[in-house]
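Left out: one protein chain. Kept in place: all the others.
We call the chains A, B and C, going by the order they appear; numbering starts again at 1 in every chain.
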Amino acid sequence: MIAWIAGFAVLLVKIGLVLGVLLFLAAYLVWAERKLLGRLQIRYGPNRAGIFGLLQPIADAIKMMTKEDIVPEAADRTIFLLAPAVVAVTAMLMAAVVPFGPTITLWGRQVPMVVTDLNVGLLFVFAMSSLGVYGVALGGWASNSKFALLGGIRGAAQMISYELALGLSIVPVVMLAGSLSLVDIVDAQASYPFILVQPVAFVIFVVSAMAESKRIPFDLPEAENELGAGYHTEYSGMRFGMFFIGEYVHMQVLGALIAVFFLGGWRGPLLPGPLWLLIKIIVVALVMIWVRGTLPRLRYDQLMALGWKVLIPAALANIVITGAVVLL
Amino acid sequence: MPTLTIDNRRIEVPEGTKVIEAAEALGIMIPRFCYHRALGSVGACRVCAVKIVDGTRKGVQMSCMLDVEEGMVVSTDDPEAVAMRRHVIEWLMLHHPHDCPVCDEGGHCLLQDMTVSGGHGLRRYLGNKRTHLDQYLGPRIQHEMNRCIQCYRCVRYYREFSGYRDLGVTGIGNRVYFGREREGTLENPFSGNLIDICPTGVFTDKPARYFGRRWDLQRGPSVCIHCSLGCSVTVGARYREVARVEARYAKAVNGHFICDRGRWGFPYTNEASRPRAARVDGEATTVGEACAAARNRLLHVAETAGSEAVACLGSERAGLETLKAVAGICRANGWADPLFWLERRARENVAAAVSLLGDDLVLSLRELEAADCVLVFGADPLGEAPMAALALRQARRQGAPVFVFDPRPVELPLDFHHVPLAIEDLPECIRSLVGAAGDRETARGADPTVRSFTDQLAEPSVPPPPEAVAALRTSRRPAVVCGTDVTDAAAIGLAADFAALMKAQGRRAGLFYLMPGANGFGAALAGTEAASLEELLPRIEGGEIRALVAVEADPLGLYPDRGRIEAAMRKLDLLVVLDYLDTDSAAAADVFLPSTTVFETGGTWINQEGRIQIVRGAHRGGIPVSQTGGGGHPPRVFMEEVPGGQAAASGQTLTRLSPAEVKGASEWVRLPPDTDKQSGTRAVLPDPSALRFAPERTALSGAAGDEAMLTVIAVDRTFGTEVLSSRSPWLSAEETAPTVWMHPEEAGRVPLSDGDLLEIDAGGGSLVLPVKIVENMARRTLVIPRHRDAAWQRLGATRLRIERDCIRKAQPVGENAPVKESPPR
Amino acid sequence: MNLYSALFYLLSLVILASTALAITRRNLVHAVVYLVLSFFGSALLFYLLGAPLLAALEVIIYAGAIMILFLFIVMMLNVERLEERFFPARQWVPAAVLGLLLAVVGLLAVSTQPGGDRLLKTAVAAPSAFGSYVFQRHWLSVEIVSLLLLIALAGVLFLGRDNDKGVSEEDR
Partner (left out) sequence: MNPDERHYRKLKPVPPQRFRTISEIGEALNALGQGFVTTFRHLFRKPITEEYPEYKRTLPERSRARIVLTRDPDGNERCVACYLCSAACPVSCISMQSAEDDNGRRYARWFRINFGRCIYCGLCEEACPTSAIQLTPQFEHVKREILSMVYEKEDLLVDHSGKDKTYNFYRWAGIRTGDRDKGEHEREDKPVNVRSNMP
C-alpha cells in the first residue's frame, strides 16, 4: 500500500513537473514569439512590461483573466464553453507519454522519467491529437458566427488531413524502433538519431506538425484577413486564452515529438537528459517562429494539395523504401 | 396607339404622348427642368434633348415637345444628344452662383443632380456672373433669383395651373426675372408648391430655412389632416422637430400639389406650449400615474353614479384608431354612447353624406378635375378644402362651367357662376335643378323610385339659373360638390339625389362631398350609434353625466355656446382630456394626458370620399432638441428616455384608462384585402341606393323668405379657422381678420358702412365684430368666420336664425374692438 | 468490489448514459458529442480490460475520424431547429421492443456462460503480436478488405471529379 502511495506521489510529482514546464514555457513561448517575430520584422516586440518585456506574459494573463467572458447570444452555450478546454486538455495529455530523461533510481526504486510509458504511446498521441480537432470544430460551430464556422470547418479538415501525413511519416521510425512506445523509440536512438536515416520522414513530420498546430504558413483556420480570427473569433477572456495555451502546448509537444522521433529525445552529451529535451523543444519552437516570420500563408487549395498530393504519397513511398531496406 | 423604340426597347403608348413620357414609362428618366407632368411642356430649358434616329423629324430634338409616332426610334444616350445636354447644363450653370453650401435646395436640387450627372463638375466659365436682386415674398417663401435657370415652371404653375396673377415674368434674354410687380406676400394659397416645383433653389421654404438637409430628415409618407381631402404629404423631421411638409404625389387625391394650409399647418406639433407631461389636478406627473388616477376616478364615478354617468368625446380630427378606441371603451364599460361631434347638425350632416355616398357616384379629387360641369352646393371650396378649389380650376381649364350655390362671398381662382342664395333656400334650389335639369323622360324610364321622386317634385318657387340648366343638358360628366358644414341634411340628400338622377340618365355623374375635419368620414363610420355633445348637454346639466373623457377634442374651446358649455363643465365631477394641443379643455382638465400627433404615431384617416389612408409616424417625437438645447448645443447627457417622449397615441392611452378590458383593439381598423397602403383605398360602404330619392325630400321647406329673420352662419376660411393650422405663425399673416360679411342691402338697413362694428345678440351672448360689406353674397345672411380671434362661440350654434333686431351698430371701445373670447395660444 | 470493478461500473454508467443521450438528442451536434463521449468511454473500458491497442484505435478511428466526418456533415447541414419532444409512438415502440429483445438475449447468453472471456484473448494482445496475427494468418482477407476500401476511394474520386477542369480554378 505504501509502495502504491509512493508511486502515486511520484506520478503526481511528474505530472506537476511536466504541466508546470509546459504551461510556463507556453507563456514564455508567446513572449519569445512576439519578441523574435518583432526582430525578424526589424521591430522591438514587447518591451514595456518589465525588462525586455519579460513580464508581458504575466500582464497578458492578468488581462485575460479579468476580461469579460462573453458568450454570444445565439451560441450553443454548453459546447461553446467546453470547446477551448478540449483543445487545451488534449494538447497537455499528449505530453504524458513523452519521456524526458533516462530511468532513475529513487530509494531503490526504478522511476521512469515519463508520466506513463504506454506500449501504444504513439497511438495515444495520435488519439489525443485527433480528439483535439473537436475543440476547433465545435468551438467554431457553437459560436454561431459565419467566420467561426468557416474557421472551424477549415480547421477540422486541415487537421484530419495532416494527421494522415503525420502518422504515415512516423511509420518508418516505428519500423526502425520496432515499438510504439516512445520510451523504446528514444532508446532505439542510443547510437544515432533517426534524422540521419530518415530525413524525408523528418521533413514530412515537421511540415505536418506545423499544419497540425495551425501555425503560419498553415494558419488557414484563423486567417485574420479572411475570417476575423477564425474558429475563436467569438471567444474572449480566458477562454480565448485556453485556445492559445492549447496552441502553444501543442507546439511544444510537437517539438518534443520531433525530438523523440528524430533527434534522439532526451539524449545528448554533457547536459542532463531533461535539459537536452528542453533545448530541442525550444530549438524546434524557434525554428517554427522563424518559419512564421518568413513564409506567407498558403491558399486553401494549395494546403490541401500539399497534404494529399505531396506529403502523403511521399510518406507512403518512404514507408515502402524503408520497409525494403529493413527487410534487406 | 403608336409603337416606338427608345434605347432599343419597344413601347406602345397612347396617341399624343410626348417622347419624354414614353421614356419615363420605360423607366428611362430623360433629364428635364421645364417639363412637369402636371404642367406639360414648353421646351424652355432644352435639357431633355434626345436623338431621333428614325421618324419624320430626325436629329436632336426636345423630347418634351415631340409627340410619339409609329415606328419612331429614339436614342437617349446618343453622343450627340449627350453632348447637347452637357452643353445645356453648362450654359445654365454659367451664371449660377457658387452657393450650394448655403442653399436650402442643396441635397434635393434637380439642377445639382443634373449638373453632377451631366459631367459638368467643374466650371470653365471664369467671367463675371449676372446677378439679380431678390424680393421679399412673405414669411413662407424665400426668393433667391441668382439661382434661376429660366425654366418657367414657377409662372406656369402660378398663373396657369393655380390661377393667381401676382407672380410673373419680366425681362428678356439672360435677364429674365421671375417675381412680383413689387415686393409683398404671395397671394396664392397654393404658393408653397413653388418650392417643390422649382428645379433649383429660387423658391425655398422660409420657415424651414437653414434647418437641415433633406438627407438628414426623418422622412415619411403622411397624410394632411387639415381638411377632409386627406392630401398625401411627405413629412420631414429632425431633432424631434417636424421641419417641413412637402407634397407627395398621389394619383387619385391631390396629384402633385398641396395647399399652404397643409404645407405650413404643422407647427402645432413643435410648439413650446404643447403639453408634454401628464397632469392630475394641475400637478405634472407621469403618464402612468395620471392613467391610474384617471382610471380610479372614472371607476369611482361609475360606482357612485352608475356607469351611464361617464361619457367619452372624440373628434373628427382624431385618427380612426382613436375613434374606435373611444367607441370601444364606451361599449366595454357600459358608458354613455360615444360622442364624436359637438353639434347635432354636424353629426346628422356627415352621417347623411356618408350613408348616401356610394361607389357608383363617389368622385376622387382627380376625377373631379375631369368633370365637364360642376355644381357646388353650400360649399366654399377654398375655405373648407382648398385643394378642391384647385381641382375645380383644372376642370374649368378643361372647359367645364362651374356653378356655386352658396350664401357666402365665395372666391375661387377661376371664373365661375356664383348664385348667392340664403342657405335655407339651398334645398329648394337643388330641387328646382333636379326638376329642370336633364330630361325627365329618360329618368322616368329608369327606375320607379326615380320616377316617383321626380313626379312628386313640387313646382319650384324659384326657377333654376338658366345657364346651369343649359350647361347640365349638354354635360356628359357632371359633378355635384356639396358641403356638409353650413348645409343641412335635406340639401345633402338632394345633392346625392341629383347626382344619382343624372347617373340614371346615363351620364357619368359624380358626387363629391366636403366634410368637416380630417376624419369626419371615419367618425361617422366608427360610431354609428354615436350622439353629439349638444344632445348630451342636458344630461350633463341635469347632473346625470358626471364625468367626461375628451379625446383630442376641445368642447370648451369649440362648442358654439361658450357660456353654456362652461357651466356644464363646471357641473362635472371629472374631466379627463387626452390631447396634443394646449386647448381650453386641456387647461380645465382634472386629469390631462398628453398624446401624439399624426407625425409621431400616425394612424388611419378616411377622407371625404371614403378613402382609407394609413399613416405611419415619421419620427418618434418628444420635446424638440432646439427647445431642450436652448439655442446653444443640445445637452450632452445621453439618456434612454426621450424628454417629453412619454406620450402615446390617444387610442393606446385610452385603453389604459379603461377600468374594463377593451377587447378587439386590433380589429378596430379592418381594411379591404387589396388595400394599397400608400395611396389608400376606398372603404367598402353599404349600398346607399335604398336611401336615395327619399320622398320626404321632395317637399318644399319654405323656411326662408321671412324678412324679419336673419341667418348667421359660422364658416371656415382658408387660414385661421381650422384648429391645427390656425396655430401656425407663418399662416397667421395670411388670415383675413375676423369680420362679419354682410350684403350691402342688409347693411343699409341697420345702417352700417364697411368697417363699422356690428353687435350681434345671439343665443350664447353678444359679440362685436367689424363689418365687411360684399356684394356677392346672399341677403338676410351674416357670415362669421370661426376665427380663433372672433368670439363666434357666443353665437350658440354654428348656424342659427336670429331676429333682425338682434343686430345693431356698436361703438368702438378703445383700440381692441373685436372681443377675444378664447385665451391666446 | 475493487478499484477496477468500481472504475468499470463507473465507465459503463458513463457509456450507457452518453449513448442514451446521443440517441435522444434532437440537436445533431449534441448527439455527435455524446456519441464521441460514449466512444471515449468504450476506449477507456478497453484499456481497463488490458487492450490499449484497441483503445487507441477506437479513439483514433471512431472518435477521431468517423465522428469528425459526421460532425462535418452535420455542421454544414442547416437542420431546422426541432423542439425537444418525444418521438412518435410508431418510431419508438418497435425500437423499444427490439431493444428489449436484445437485452433478454444478451442476458441469457451471459447467464448460460458466465465465463465467456475467450474473445478478449486476442484483444489484449500487444501491438506487434496483433499485427503479426492479422497480417500473417489473415493476410488475404485483410488485402481483400483494403482493396474494397481502395475501390471506394477510387469511386469517390471519380464522383467528385471536377468536370470542367482547367477553367474555374485560378491556378493550375
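Miscellaneous remarks
Keep this in mind: contacts are C-beta pairs under 8 Å (C-beta built on N, C-alpha and C of every residue); 3 or more make two chains touch, one makes a residue touch a chain.
In this text, all values refer to a predicted model and were calculated from it rather than measured experimentally.
Screening B:239, B:377 or B:693 for touch with the missing chain picks out B:239. In the complete assembly, the contact with the undisplayed chain comes from B:132, out of B:18, B:46 or B:132. Residue-level contact of chain B with the missing chain is found at 97-102, 106-107, 126-134, 146, 170-173, 175, 177, 179, 209-213, 215-216, 239, 625-626, 629, 631-634, 636.
If you put the missing chain back, the residues of chain A touching it would be 36, 38-44, 290-291, 293-295.
One rule holds in what follows: only the chains that are shown with their structure count from here on.
Here the spacing of chain A and chain B, counted between their Cα centres, is 79 Å.
Mean C-alpha position of chain A lies 27 Å from that of chain C. On the chain C side of its complex with chain A, the touching residues are 27, 29-30, 33, 36, 40, 43, 52-53, 55-57, 59-60, 63-65, 68, 71-72, 75-76, 126-128, 169, 171.
Considering their complex, residues 76, 79, 118-120, 123-124, 126-127, 129-131, 133-134, 137-138, 141-142, 149, 152-153, 156-157, 160, 163, 178-180, 299, 301 of chain A touch chain C.
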